[in-house]
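With one protein chain withheld, the remaining protein chains of the complex are depicted in position.
For chain A:
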Amino acid sequence: MRSSGQDQQKTHTLWQRLHIDVPLLLGLLTLLALGLFLVYSAGGQDIAVVYRKARSIGVALLGMFIVAQIPPLVYRKWAVPVFVLGLLMLVSVLLFGHVGKGAQRWLDLGFIKFQPSEIMKLIVPIMIAWFVSQDSLPVKISTVVLAFILVLLPTLLIAKQPDLGTSLLIASSGIFVIFLAGASWRLISACVGLASAFVPILWMFLMKGYQKQRVLTFLNPEQDPLGSGYHIIQSKIAIGSGGIEGKGWLQGTQSQLEFLPERHTDFIFSVFSEEFGLIGVAALLAVYLFVVMRGLWIAVNAQHAFTKLLAGSLTLTFFVYVFVNIGMVSGLLPVVGVPLPLVSYGGTSMVTLMLGFGILMAISTHRRFHV
């Protein structure tokens, strides 16, 4: 027993040096591995899809590892210039961006094509965390108002692309920082009231036709079961028909027979639920809960307001992915393009998420060596 305790001490130190938070890594690896199995099933049992996903995972893990080596206070230093650069890129996307799937999201720099909105998912919480941590907490109302404006700028630019899912995630990452910074409850209720008042304006002036249609479809999918309601109906059939035990891996008829749309990306949770049933869903939610708990634990134990706020925001935003994705495929929320984090096929969002976890690991492991 003693020797094993010593070994643990040693490994712990080794992981510390590598700036890796082991429990968090285990949670993430579980999700990534599950993703590999699921994209094989959902992608028509095409091993090539699995290879591509594995490659993305490799890149993401490497990115996470590199980011984890950077002391977190470096981000604080670079927050403002990077935020400004990010905004400029978002503007240039709208001006010169590459159009894909009816939306302008990509920026082509000649040697690389990338989505500035993805990077903003990290930049915005860094920026807001830096901004509100200037003063001592809890935040003052004036700070909150300014912080809101800082959040709103990238959110609106991304919503204009249009990319509702990402703008939602970016807005929540900023709002989480403000919330965790101790914005008064009165202020929060006022904001909620304001947001509700904003809904009709949003509906009438800002939302595009297809976005309105999505909301209408969400409210009553059976109204157009073969048209706009098709996705959500097929998804609910997939989930519901999985039952308690599921149909078994590769045995889900809804996904294998291609009734389910976007199976390996946004609707991969439906594939999972169909094949692994309620038991699988419970296990998956438990893993997500574990990752969130670990992230919040890191946040609470961080030594600076900036790192606390950043870690908390990144963790909670990760959970927003989970909530929005599962909520939309199971019919609780309208369909917005948000993947199931780390499980869905699609490299870009996964790499961003893993970079975020890299930051979390940095916060978790650098604190003892910092200052």
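Things to note:
Keep in mind that, in the parts below, a contact is a pair of C-beta atoms (placed from the backbone, for glycine too) under 8 Å apart; a residue touches a chain by one contact, two chains touch by 3 or more; residues count from 1.
We take it that contacts and distances are computed from a predicted model.
The listed choices are "ABC transporter ATP-binding protein", "Peptidoglycan D,D-transpeptidase MrdA", "Cytochrome c peroxidase" or "Phosphate transport system permease protein PstA"; the UniProt protein name belonging to the chain that is not shown reads "Peptidoglycan D,D-transpeptidase MrdA". When you scan A:43, A:72, A:154 or A:312 for touch with the missing chain, the hit is A:312. Only one of A:23, A:63, A:182 or A:229 touches the chain withheld from this view, namely A:182. Only one of the listed residues, A:14, A:29, A:62 or A:244, touches the absent chain: A:244. Residue positions on chain A in contact with the hidden chain: 134-138, 176, 179-182, 234, 236-244, 253-254, 257-259, 273, 277-278, 281-282, 285, 288-289, 292-293, 296, 299-300, 305, 308-309, 312, 316, 319, 322-323, 326-327, 330-332, in rising order.
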